[in-house]
Structures are given as structure tokens and as C-alpha cells.
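Missing here is one protein chain; the remaining ones are kept as they sit in the complex.
Take a look at chain A:
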């Protein structure tokens, strides 16, 4: 039952909504509108002259092979971060769902990485993978594998993916565990009596019943990998070597803040905005009918 509140004063509802609306307007709509405006302008590096160039910023962007490389980097990076972090989280959640001794400790430990700042996570990975300081980096070189993620683009991408996925595992783990615990035990027992082996039980009963959780996490993870991994990339590789680990967000930052090409940076922001809107749309459509059994 929905209750209808009746306000005597016509102004009161607007007053109550005002703080949220003002914050959204100042910190989102206004900068977004500015970004859209700038994406149609070209400005010299000193900000002295400004001219309207129409869609030229966008045309330049998509004609630029390096930008297409950045788009591809983003897709590649997000795909692997999502697959890795969700796969590992599901595995850990299935293990933690069993009756093991000290499982509360185990769970708490698994949640820690989520509480670590991206910059600190990056430092941890430097201590692991740095060719001369890092534990694994030195070991790899010791075994004769030429390892230097600061020079080798593929290796850099690998390290960035690992670090970003590692940080996301905790979050996914929590959701998967909650999902697993909401599956009635008797359903699994019924499957066991029906003759299903443990792996068959997992793929025909547990996994389908987890699918709402999986869908939700899929969207959240892609969104976060595409838009929310600036910190780790900046601290670990700074987008390099070359632009091997540059993602769209990172590129927008570099073009705007470092290269002072505001027009192109704004155009990139607009592209990202459209991407995030598309993803959100997908998210809402699926979350609306999340329980699909």
C-alpha cells in the first residue's frame, strides 16, 4: 500500500528536494553541460582564442588510430577484469559457503582488499611485480623470463588487470556468498537425491539460481572497470609504456589536464557519458526483471 503525503504548503516539497537537486545540478549537470559545450569548441593551449568547430573534435577522435587503440584497451581491460574478478570471487564464495572451520575469519580476510585505496593497491602490486624490487618480478627474471612491465606493454596490461581484478574480488565475493546462502539447502539435497554429481548440481541448480546476482555483478563490474579504475592505472603504469595501458578515462584526463587539449578531452568525456548511459540503460532493464525464474 502506498501512502500519499499531502503538503499544505506548495513550496515545501520543492524545498525538501532542493539539496539533492542542487548537488546534482552543480556537480553533475553543469559540468556535463560544460563538457558538451567544450566538445564543439577548439581552444588554444593558453586559453586565449576559442572557436566553434562543430563535430570536428569527434571526427578527429575517431580518425585517430591511437584513440581506437585506447578504446580497444578499455574493452580488453574491462573484459578481463570482469571475468577474472567474478570467476575468482565465485570460486572463493563456493568454498566459503561450505562448513569449514574459521570461515568467519576467512570471510573477513577476503573483504579487506575492498577497503584498500587504489593507490595503495598499486604500491602492493609494484612490490610484487617490479622487475628489481618486486618479489615475483625478480623471481621471474631469475628464472630467465624477461620481465619488465615498464617496458613491455602486454606485461603492463597484465599487471594492471591483475591489480584491478584483485581489488574487485572482495565486492563480488560478498554478493556471491549472499546469493549462495539464499539458495534453500533442501533444493540441493533434492538434487543430490535425484542423482546429480556435485559439479552437475553446481551447473544445473546453483549457477542458474545465482544468475540474478551474476547479472547484477556483471553490469557493476563492467561499469567499474570502464569508469572507475583511474587510480590503479595512474599509480601503476601512468598509462604506459607508450599508451599500452591507457583507457578511455585515462586518455581523457591526459588530453585535458596534461596536453591541455580541452576540446578533445571534452569530446572524449561526452563519448564516455554516452557509454555510461548505455550501460545504465542495460543495467536497469535487466535489474528490473532480475528474478527471472
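Criterion: contacts are C-beta pairs under 8 Å (C-beta built on N, C-alpha and C of every residue); 3 or more make two chains touch, one makes a residue touch a chain; residues count from 1.
Please note the rule applied: contacts and distances are computed from a predicted model.
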item	value
Among "Oxidoreductase", "Cytochrome oxidase subunit III", "sn-glycerol 3-phosphate transport system ATP-binding protein" or "Catalase-related peroxidase", the UniProt name of the subunit that does not appear here	"sn-glycerol 3-phosphate transport system ATP-binding protein"
Residue, one of A:49, A:104 or A:186, that touches the chain absent here	A:186
Residue, one of A:24, A:59, A:197 or A:280, that touches the chain absent here	A:197
Touching residues (missing chain, whole complex) on chain A	184, 186-187, 189-197, 200, 204-205, 208-209, 211, 293
